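All protein chains but one are shown in place.
Our next item is subunit A:
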Amino acid sequence: MAFTLYTLIQTAILCTNAIAVLHEERFLSKIGWGVDQGVGGFGDDPGVKAQILNLIRSVRTVMRVPLIIVNSACIILLLLFG
């Protein structure tokens, strides 16, 4: 089970890509994980589900542009070096 640092980077990129491709209308709202269905009150007990939804939403918002850059770099590097 030889994990290298390179596989760690690959895993991170793959996981972030996976979170970023979750579509808002087609998928998340259908299973009740939409943006409007998570944020309840502003009490100090958000609960695990609200935290997960927040995490997904923030990853999708924040990481969209950097993911484009990183994916393009990965594609170019893989094309060049196999």
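Quick note on the criterion: a contact is a pair of C-beta atoms (placed from the backbone, for glycine too) under 8 Å apart; a residue touches a chain by one contact, two chains touch by 3 or more; residues count from 1.
FYI, contacts and distances are computed from a predicted model.
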Task: Choose one: "AP-3 complex subunit delta", "Coatomer subunit zeta", "AP complex subunit sigma" or "Protein YIF1". The correct choice is the protein name in UniProt for the chain not shown.
output: "Protein YIF1"
- request: Taking the full complex into account, find the residue in A:I31, A:V48, A:V65 or A:L79 that is in contact with the omitted chain.
  value: A:V48
- request: By the contact definition given up top, give the residues of subunit A that touch the hidden chain.
  value: 1-5, 7-8, 45-46, 48, 51-52, 55
